[in-house]
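Structure first, then comments.
Complex shown without one protein chain; remaining protein chains in place.
Per-chain numbering from 1; labels A and B assigned in written order.
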Amino acid sequence: MAGLRISPIPKKDKVRLVVNGREVVACRGESVLAALIASGYVKLRIAPGSGEGRGAFCGMGVCYDCLVTINGRPNERACMAQVEDGMEIAIDE
Amino acid sequence: MSKLAYEVAIVGSGLAGIAAACKLAEYGVKVVVMDENIHIGGQFLRRCPTTRKASFTDVMDLMRKKGFKLITLAKEKNVAIMNRTKVLAISDQNELLVEDNEKKISTIRPQIILLATGARERFLPFKGWTLPGVFSTGAIQSLVKSFGVLPSREIFVGGSGPFLFTVAWELLQQRGRVMSIIEQKHLMDSLPPSGLLFFNASRFLQSACQIARIVFARVPVRYATKIVEARGRYRLEQVVTSKVDRLGRAVPGTEKIYSSEALAVGHGFTPNIELAQVAGCEIESDTTKGGWVVRVDQTLETSVENVFAAGEITGIGGAPKSLNEGNIAALSILRRLGKEVEKSVFSRHQKKRERLLCFARYFNSLHMSSDEIIKAIPDETLICRCENVTIKEINMAIQQGHNTLGALRKALRIGMGNCQGRICTPIVRDLIHIHAKATKEEDNEILPASTRIPVKPLAIKSLLD
Partner (left out) sequence: MLPHTADTVIIGGGVIGASIAYYLSKKKVRAVLLEQGELVSGTSSACGGLIFLQSKKTGAHLALALESKKRFAGLNEELGAEIEYRNEGGLIIVEKEEELQSIDCHIAREKKLGLEVSFLDRQEARELEPCLSENFVAAVHCPLDGQVNPIYLSLAFLEAAKRSGVKVFPLTRVTDIGLGEGRVESVITCRGKIATPIIINAAGVNAPDVGKMVKTKIPIIPRRGQVVVTETGPQLLKRGLISAKYLEVKQAAGLGEAQEGGTSAEQTMSGNFLLGATREFVGFDKRTTWKAMKTIVYRATQLIPGLKDLHIIRTFAGLRPYTPDGLPILGKVTGIDGLIIAAGHEGDGICLAPITGELIADLVTEGRTDFELGDFALDRFEEKRDGRLED
C-alpha cells in the first residue's frame, strides 16, 4: 500500500523490519505504529475478551489497543516503540 | 542506582515542562526532563524528522516557534533529556522510579519534582469506535506531524471542539484529503464571547486562518452533526452520521453514510492525573477545567511539598497556558531553591495566567457533551474498550446502586484492563452524574478511582533485568 508517506524515506534513513515474517521498510526514528500504518497494517491484534480486531486508537500511549510483539516481547505499545533495523514484529492476523 | 544528583526532575517534555526546564537551567539548576514519547515536545510540539525545514505552520504559529526554540535552548543549556522514559512511581520521599529507553529501571531522587504530564483526549463513544481505522484526532496528528504518515489518503474528521479543525488543517497541509468535518455542536454554540475575542485575538485569528484554508479546500463542514456508527468487517469501511437537535439528540431521517478508511475522532481533553495521584497530590473535580485536575496553589505547588504541577494537568487550557505555567512553576521552584527571583516577573506571569484561565473555561465548554447526547448512546455501544463493557451494562449497574467509579470497577471490571480506565472513565463519570440527576439523589463529587503503582504497565522482564 504505497502512498501513505507524505515524502519518501531518505535512503540513509531506511531501516528494515520484519512483520510476521514479511519485510517492511521503515524510516529511522519513527514509531513502530507509523511504520505499520504506512505499510497498510491497520488491524494489529485480536482483543482477548471479544475476539474483535483492534488497531491503534489514541496513538499516544494511553489506550493500549496497539499492542504488538516486538523482538519477542509481547504486548508492547506500537505507538511508543521506536523502529530499529532488523526489528521483528508480530501482530495478530 | 541513582547516579546523577538532579535538583529538579520534570515529568513531561511538553511546553510546560520544557519551558520550566529552560528557565531553571538559565539559573544553573541541574534539571532532568523525562518523557514517555519518542519525541520531545509533547502533543503540541511535533515535527516530522524527514521534512525538518520549518514549514508554513511553524512560521505562522508563534507559540510553536517558541516551543521549538525552547527545545533547542534546553539542549544547549545541558538539560538532561530522557525520551521514551516512563515514570512508574513516585514514593513518599519524592523518589521517582523510572524505566528508561533501554527498559532499564532506576531511581531518581531530586529535591523538587515538576509534574507536567499533559492531557489525553476524551471521547463520546459510538457504535464501532473500536474498529481498526478509527483513530483519535491526536493519533492522526502524531502520525502526520511526527512521522509524515497518513493513515489513509482520505480521512473523515468528527467529534467536537476546535481541535478537529486544527487536525483537518494539518492533514490538508500534508496533502491529505479531508472528506468532511463533523462537529457535534451547533455553530452558534461554538462562537466565543466578544470579550474573549479581544484578549485572545491571535488565537482566534489563527483559528480563522485554519478555517479559511479548510473552506478553500472545499472540505464540507457540518455543524450539529454527530457520528452514529463506524462500520466495517475487519476495519473501517463506512461512517454513519446524523444531524442532532439543540439538545444533541439524533434527528430521525437525517442519517448519511460515507465510505471511509480512516476516521479521526475527539471530544476534548482531560488531564493525565495518574502520576500525581500516586505521588499523593490532591485532585479536584472541575468540568470547566476538563474533569479531574491536580489542585495547585498560586505558586503551582501541589498539596505535596516540593511537588509542583504545570500545564494541562492543572486544567485544560492549551499551549499558552502551559507555557505560562511552565514559567510560573520554574520561578516558584527557583524561590524554593533559594535563588533570587524578581517579584515583578512573577506577578506579570500570574496576571497573564488569570486571563488564560478565562479562555480555558470557554475552550472546555466547547467540548462538553449534553446529557441528552450521552443518553442517546445506543445500549450495545462499548464504553470500556479493555474489558468490553457496554453502556447498557454500566447503566444497569449504576441503577443497581453501583454508582461510584470504585463500585463499577468491582461490579463490571471497568478500568481493570490495560489502560486502567484512562479512556472510559470520563464518560462513565458522566453516566453516574446523569443518573444522580435523574433520581434526584445527592450528586456527590465523583472521585477518581485510586491509582496504584506502576502508573503504566511495566514488563516483568524489565523489572527482573
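By our rule, contacts are C-beta pairs under 8 Å (C-beta built on N, C-alpha and C of every residue); 3 or more make two chains touch, one makes a residue touch a chain.
Everything numeric here is computed off the predicted structure, so don't read it as measured data.
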item: Shown chains that the omitted chain touches within the full complex; value: A, B
item: Contact residue for the chain not shown (choose from B:Leu357, B:Ile374 or B:Leu458); value: B:Leu458
item: Touching the absent chain when the full complex is considered, from A:Pro8, A:Gly40 or A:Pro74; value: A:Pro74
item: Among B:Gln111, B:Thr254, B:Thr288 or B:Thr404, residue touching the chain not depicted; value: B:Thr404
item: Residue of B:Ser91, B:Ser190 or B:Gln350 touching the missing chain in the full complex; value: B:Ser91
item: Footprint left on chain B by the chain that the document does not show; value: 88-89, 91-92, 97, 400-401, 404, 406-407, 410-411, 413, 416-418, 420, 452-454, 457-461, 463-464
item: Touch list for chain A against the chain that is not drawn; value: 48, 73-75
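We take it that only the chains that are shown with their structure count from here on.
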item: Chain A and chain B, separation of their C-alpha mean positions in angstrom; value: 23
item: Partner chain A, residues of chain B touching it in the complex; value: 36-38, 43, 48-51, 84, 101, 120-121, 130-136, 138-144, 146-153, 174-175, 234-235, 272, 385-388, 417-419, 422-423, 456-457, 459, 461
item: Residues of chain A touching chain B in the complex; value: 3-7, 9-10, 13, 27, 29-31, 33-34, 37-38, 42-44, 47, 49-50, 52-65, 67, 73, 75-76, 79-80, 82
